[in-house]
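What you see is the complex with one protein chain gone and the rest in place.
So that you can tell them apart, the chains are marked A, B and C in the order they are listed, and the count of residues begins at 1 in each.
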Amino acid sequence: MAVVEFTDTEFMICSAARLLEDRKTVFVGWGMPQVVAILAERLYTPHLVQLFEFGAVGPQSLTPFIRGTMGGPSNIYRSLQWINMNWAFSYAATGYIDYGMLGAAQVDQYGNLNSTFLGGTYEQPGRRFPGSGGGNEAASFVWKTIVVLKHEARRFVEKVDFLTSPGYLDGPGARERAGLPKDTGPWRVVTSKALFGFDEKTKKMRLLGVLKGLDPKEVIQGMGFTPLMAEKLLELEPPEDAELRLLREHIDPSGIIIRGEKMRAER
Amino acid sequence: MAVVEFTDTEFMICSAARLLEDRKTVFVGWGMPQVVAILAERLYTPHLVQLFEFGAVGPQSLTPFIRGTMGGPSNIYRSLQWINMNWAFSYAATGYIDYGMLGAAQVDQYGNLNSTFLGGTYEQPGRRFPGSGGGNEAASFVWKTIVVLKHEARRFVEKVDFLTSPGYLDGPGARERAGLPKDTGPWRVVTSKALFGFDEKTKKMRLLGVLKGLDPKEVIQGMGFTPLMAEKLLELEPPEDAELRLLREHIDPSGIIIRGEKMRAER
Amino acid sequence: MQGQVEVHFTHPDDFRRWVKENKSRDAVDKVMTEQEAVSRFVQDGAYLAYDFSSLTRGPQALIREIIRQRKRNLWICAEFTLHDSPLLVGGGCCTRIDVGFLGYGSYIGRAVCDGKVQVFDNTNGVLASRILAGARGVPFLPVRNFLGTDGLPHSGAKVINDPFTNDPICLVPALNPDVFMIHVHQADVYGNARIFGTNLFALEAAMASKRVIISAEEIIEPMEFRKDPGRTTIPFFLVDAVVHLPFGAYPGAMPGRYEIDLEHVDRLNAIQTEAQMQDHLERYIYGVKDHLEFLEKHVGWPKLKELMQKASIKEGYQ
Partner (left out) sequence: MQGQVEVHFTHPDDFRRWVKENKSRDAVDKVMTEQEAVSRFVQDGAYLAYDFSSLTRGPQALIREIIRQRKRNLWICAEFTLHDSPLLVGGGCCTRIDVGFLGYGSYIGRAVCDGKVQVFDNTNGVLASRILAGARGVPFLPVRNFLGTDGLPHSGAKVINDPFTNDPICLVPALNPDVFMIHVHQADVYGNARIFGTNLFALEAAMASKRVIISAEEIIEPMEFRKDPGRTTIPFFLVDAVVHLPFGAYPGAMPGRYEIDLEHVDRLNAIQTEAQMQDHLERYIYGVKDHLEFLEKHVGWPKLKELMQKASIKEGYQ
């Protein structure tokens, strides 16, 4: 058995990349989801078609990943199609996009996402974030939404300060009653320590597993709600050497995205 | 004074071509309006931007004119832009298109157009035509609609058998009440004998002039309504030699479009 | 006011469900013959749309194959239909038509008068908007035309008071065809496709339709699309079948490749009676087994070469 060292971000990225399915489509959000998608494409899902809201369909991105650019030439390299935002969202609205991968500042037990503000009021927030971007469209239209966020207990709240992108709203049937497309919604929440899913009946968040070696009770301690627990919790594998090498040497050699708290695990 | 010989179609084409304004935009319907636009471009309005519903913006059509093709290479030669139907109609819907030029099978005193059927019922018509095409969009969206049709009394009716494309509907204010864009509507009706406009107040059709040498009373005889009369009727000039030469030698040398009843006039 | 007639309408959720379960996102080789594409993907009773006209970049070989396979009860979206609709009606394939523009000639006109085919008078713009609604995954789009017409009651449109301006506005229902056919300049084996020139609603209709059949003048390497992504008209995951059909738009023109065969078009224009129609179908469609035999028996390479020579305008088509 060996001990592997990695950052919490690296674990989260690898954990998310393993969730994607090959020969499917994914709506990729800004920032970390881009890195997840590149890692997945290189290691696990070479035929995954990535969709970007700014109109790139199916790029084969070059590395190193250039942060922030979205529509830059290396991130949209060798796309199948370059088009614009209204068309990009149409692919999702008509059901062609299987997965969506998004970040968030806050999430509640129904998977509702806040990426707008924390604390205070809408007019005078405590802290302001970029807002929806295309996150609302992804969370509304794709079949399965994957949320990726740093594992901090305060991000898991009873009620989001602002509902930017819909999870299951206030429970079963609520999305449909609101007029959102049927059979969509959050599917997984990937954090730097754990993996959550949602209970089919109650639509409440459920802990599926934690990083190998962590204590599930400690992991969920302090969350604003108590998640359901899977009958058998998974032990999530730490990053593989191949994943870390790719991330550190090829995708993000400057370490801007993958930096974070140091973690270690046995494998 | 010389006598000039021409067909009724040739007169109608020349008469319509003289109405267009340079450095403006025109929505061009299928068939004869295409020939009118080419004639106008060559002789009178070299900077007129022609819009076609199938997505050609600003072509400099080659001659001879090839009937029927619409999107063929010689008719859309050296366009400013090639795009599609939804975009083409958007140019008109947002008010960028000054003129529209359309044919019709029937017209009533308010300039309502029928290009759908004559006689019988909708389910069992006496004679069936192609229907709206993009005519309804042109008649609804452009600022000034020009209707071009062969002068036959039976085409001018009290009430059209089917209202395909809106004129002033049942009178002043009716277009706006129906929800159509403001300040639009039929502007001229060009026939093989006469030219009509519309009264600003009553929105009823008004005879503006007839081909030089014709008797206005005879021209309007048998029409299904009595048009208003301009205070001073114009004498419409017969085709110029330059117009006829261009039509016969360059635009339609096979004579398929310009053939018709023989006419003659002095000039 | 509301349209009072039957309308081809699919709830956006039902369309989405269909896309989820039936449209593969996997890039697999979809090349097949026209026989296979039509027999697998065009069912009797289907709603059929296609891009452009019988005279320009229309999927004419595919339409002939539909007639050859004697499909029945099709409902067609007649946006720029010229010679296609009379042939489909003459072949007994088509019983309902959303108009659009219903050309050419007296045969189709009389078929309507005789009640052989039922028409629903939309307009070209209304049909294009309905397909755009289908492609945007919404049940309708608002338009500011079609109002005040006699077509509106013969369509599925509804008039409401716009809640933003309080003026009347026309809502046209989404159109999600069962099958969309398009003839393209270039495709790869997966279905990525590229056309040059204008189009009616190529991407909208490909996105809005349950099945998409592409016929292509040329099959090119997939990497060609990735080298110039701004030129891709339709990405592969919308497409179900790719048929390699050079001269597939014949007797119409393929812009930049070959011109119209006016001689053959005149033969189509001349069809007036039922007997003439059946003779034409027998000779040119039933009497040959496929597009290749049609070209060899009834067109011939000297004619095709002549039509290619006439297509001397290349600007913008490569």
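Following the convention adopted for this analysis, a residue touches a chain if its C-beta (ideal position, glycine included) is under 8 Å from a C-beta of that chain, and two chains touch if they have at least 3 such contacts.
Because the structure is a prediction, the values reported are computed rather than measured.
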Neighbouring displayed chains - absent chain, whole complex | A, B, C
Answer key for A:A56, A:V157 or A:L247 versus the chain not shown reads A:A56
Touching the absent chain when the full complex is considered, from B:T7, B:T63, B:S79 or B:N136 | B:S79
So which of C:H11, C:R70 or C:R283 would be touching the chain we can't see?
-> C:H11
Missing-chain contacts mapped onto subunit C = 9, 11-12, 136-144, 158, 160, 162-165, 167, 169, 171, 173-174, 196-197, 226-231, 315-316
Tell me, which residues in subunit B touch the chain that this view leaves out?
-> 23-25, 47, 49, 56-58, 60, 76, 78-83, 86-87, 90-91, 93-96, 98, 141, 143, 181-183
If the missing chain were put back, which residues of subunit A would it touch?
-> 30, 52-56, 62, 66, 68-74, 76-78, 82-86, 89, 93, 116-117, 120, 122-137, 140-141, 162-166, 169, 174-175, 177-181
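FYI, only the chains that are shown with their structure count from here on.
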For subunit A and subunit B, the touch-path distance in steps comes out at 2
Min distance from chain CA centroid to global CA centroid: chain C
Go ahead and name the chain pair joined by the largest number of contacting C-beta pairs.
-> B-C
Distance from the mean Cα position of subunit B to that of subunit A, given in whole angstrom | 58
Measuring from the mean C-alpha position of subunit A to the mean C-alpha position of subunit C, what distance in angstrom results?
-> 40
So what's the Cα centroid distance for subunit B and subunit C, whole Å?
-> 29
Identify all positions of subunit A at which a residue touches two or more other chains, and write them in rising order.
-> none
Listed in rising order, subunit C residues that touch 2 or more other chains are none
